[in-house]
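Other chains of the complex are left out, but the ones given are in their true place.
Note that the chains take the letters A, B and C in the order they are written out, and that residue 1 is the start of every chain.
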Amino acid sequence: MDIASIIGLVVAIVLVFISISLGEDGVASVKAFLDAPSAMITFGGAFSCVLVSHTMQDFINGIKGIKLAFKVPVLNTSEMIKNIIELSNVARKEGLLSLEEATAELEEPFLKKGILLVVDGTDPDLVRGILETELISIEDRHKKVIGFWDMVAAMGPAWGMIGTLLGLVAMLNDMNDPSSIGPSMAVALITTLYGSLLANWVATPIANKLRVINAAEMQLKEVMIEGLLSIQAGENPRVIEEKLKSFLAPKDREGGQDEADFGGEE
Amino acid sequence: MDIASIIGLVVAIVLVFISISLGEDGVASVKAFLDAPSAMITFGGAFSCVLVSHTMQDFINGIKGIKLAFKVPVLNTSEMIKNIIELSNVARKEGLLSLEEATAELEEPFLKKGILLVVDGTDPDLVRGILETELISIEDRHKKVIGFWDMVAAMGPAWGMIGTLLGLVAMLNDMNDPSSIGPSMAVALITTLYGSLLANWVATPIANKLRVINAAEMQLKEVMIEGLLSIQAGENPRVIEEKLKSFLAPKDREGGQDEADFGGEE
Amino acid sequence: MDIASIIGLVVAIVLVFISISLGEDGVASVKAFLDAPSAMITFGGAFSCVLVSHTMQDFINGIKGIKLAFKVPVLNTSEMIKNIIELSNVARKEGLLSLEEATAELEEPFLKKGILLVVDGTDPDLVRGILETELISIEDRHKKVIGFWDMVAAMGPAWGMIGTLLGLVAMLNDMNDPSSIGPSMAVALITTLYGSLLANWVATPIANKLRVINAAEMQLKEVMIEGLLSIQAGENPRVIEEKLKSFLAPKDREGGQDEADFGGEE
């Protein structure tokens, strides 16, 4: 579990509850902010319209995407580089065919597929072609999930506003009792609040997190492609290391100092 | 019919009606939300201005586009790959010319055209050129329909606001009877509500759905182009399979496990 | 004249007038919506600021652009393809030089220029270079006119809001007579209404229409470039036809069935 993301999500909603509880009625004030019909129109409307734009399977994948936003990636780029250099040493000493054994232990399916292609003696251009097509296809599928949450982030406030308009029109049509105007307005505004929370507490942060995870995974896979093609070309392991380490921040190259990256290079 | 999209559209509007009916007057409240002049200015204005930007033919195609958003595509990528591998086996055993017969059963006009070009002995570069030009032209035409609904999504709220401004100015000019202010405001706001619904209930979801369908169709056609050129080059059916399966999510390759895609590759 | 665009523009403004006339005072209500100072600040301010960003000549071209949005293009792509295939037959039978005569009847200056370059025996790379530079230059000039209307669409609502702020500040400073507040607010809002109409009734639709026209013209010119270079290369007229027809929708290829394009290809 990715602690940072969980902490962020929890702290934000706790702050909302604290903020509400600071009112005169204390924790009891929370009741005034819970309104089932408002939730129904905002969340129901938003997710229904997101469903219109997706197949049922993509919709379910989108919802499930929330789980993936909190998953910590198993491998990072610098470990992957170590693995590839090891593989290049094996290939140099025992020949490309010896890599087949090495794949038995590999969990990463993309790297495994690439090694099998190399072991099969596939033409380097074709290896690159197949792996890059796969890379693009993976990214396309990731973008579908990201697009799902981007659409939730747009539909949340839109249906919040639709809910508020429904409430306002009803209220304005029936203003006989002045004392009811305040509470009616309050209820009308709750859908806007729900829509804002759906967009800014959940959907946008999730979409952005998935974007970050996708970027990291794409970089990792680019490192694998570059590494595999270098192994196939029989390049010197030291040169391969030099090449692949260019993908890393200076501090990750030695694993030593823990400094902010931006400034370290100016 | 694409059930998910239909369900989404229906649920969203049902929620709006439930939300309205929860008011004091029950289902009778719906009457207060139906206003012919408001519908006229919002929908009439929005579609008129969309018409300004299109030829009559493109406008009709745009409207018809709503039907296409609910159509389930006949073929999916993994079936197409199977077809192409079959064709490559036929071509290998009986020669390229034997493909002509195979096209008789094909419904997909794009693949058919490509095979006929190959059978005619057209130069591979020209085959690619012709098919890619066609691909781009198809996408251009799809984008016209998508652009139509994007423009409806922009014009809906704009004309909703114009309607509200018309109502507000009229109301503010004639405030002799305070008790009429509420209902007048209510009517003025209904155009904004209609505009929001036009954009967020219909136009944006339809446009996004068409975008998704277009992306799937473009990928399918790219698979066809790659496959056809591989067949023409006389490549090994196993290599062609390897190549084309890179377009698929891992779970679709064997047809076995039904897991979310994003995480399965990390 | 492009009937669709004219109809759209007229219907939209007629709907506005009907909407206003539905008020208590009937057609006389229209008077309340006409306010010369509001028009002055909104339209004057918007167009003045558009003028700041343009030379006088570009400003005049921009204004004139409105006329072009309603012009029906003389040639469509499928007629152009017929012409080019005819030319390729002439060139095949009577030699490239015979094309010179054919240009005498051509009205399209771009095609004419291209043929003269071919007849002059210009190097094919240079022919492509010259024609593509011209294509890009034409598009740059079209984009200036489109940008003009995009800027009007942005400046309209902006100056509408400036007018409303001017009106609100004046009103708020002088609230001695409560009965004047309503009408003052009404007048203040009229500039916002004018700005919205300028943007959504005129400027955005015109800009989008010009974008559509530009796209069609660019496609037409690409067809001409491809066709001319094929003629120069002495390609078979049947191959040229195959190549150029890829630019067309299936239904336009035979001129037969009149079906929506998007779905016809799935």
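FYI, contacts are C-beta pairs under 8 Å (C-beta built on N, C-alpha and C of every residue); 3 or more make two chains touch, one makes a residue touch a chain.
The structure displayed is predicted, hence computed values, not measured ones.
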Given 3 displayed copies, the complete homo-oligomer in this file holds a copy count of 5
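Keep in mind that, in the parts below, only the chains that are shown with their structure count from here on.
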Per the C-alpha fit, the turn needed to bring chain A onto chain C (nearest 5 degrees) is 145
Taking each chain's centre as the mean of its CA atoms, chain A sits from chain B at a distance in Å of 25
In the complex, chain A touches chain B at residues 37, 40-41, 44-45, 48-56, 58-61, 64-65, 67-68, 71, 73-74, 109-110, 117, 122, 126, 129-131, 133-134, 137-138, 140-142, 144-145, 151, 154-155, 158-159, 161-163, 165-166, 168-175, 210, 213, 217
As the complex stands, chain B meets chain A at residues 2-5, 7-9, 11-12, 15-16, 18-20, 22-24, 29, 32-33, 69, 182-183, 185-186, 189-190, 192-193, 196-197, 199-201, 204-206, 208-209, 211-212, 215, 219, 239, 242-243, 246-250, 260-263, 265-266
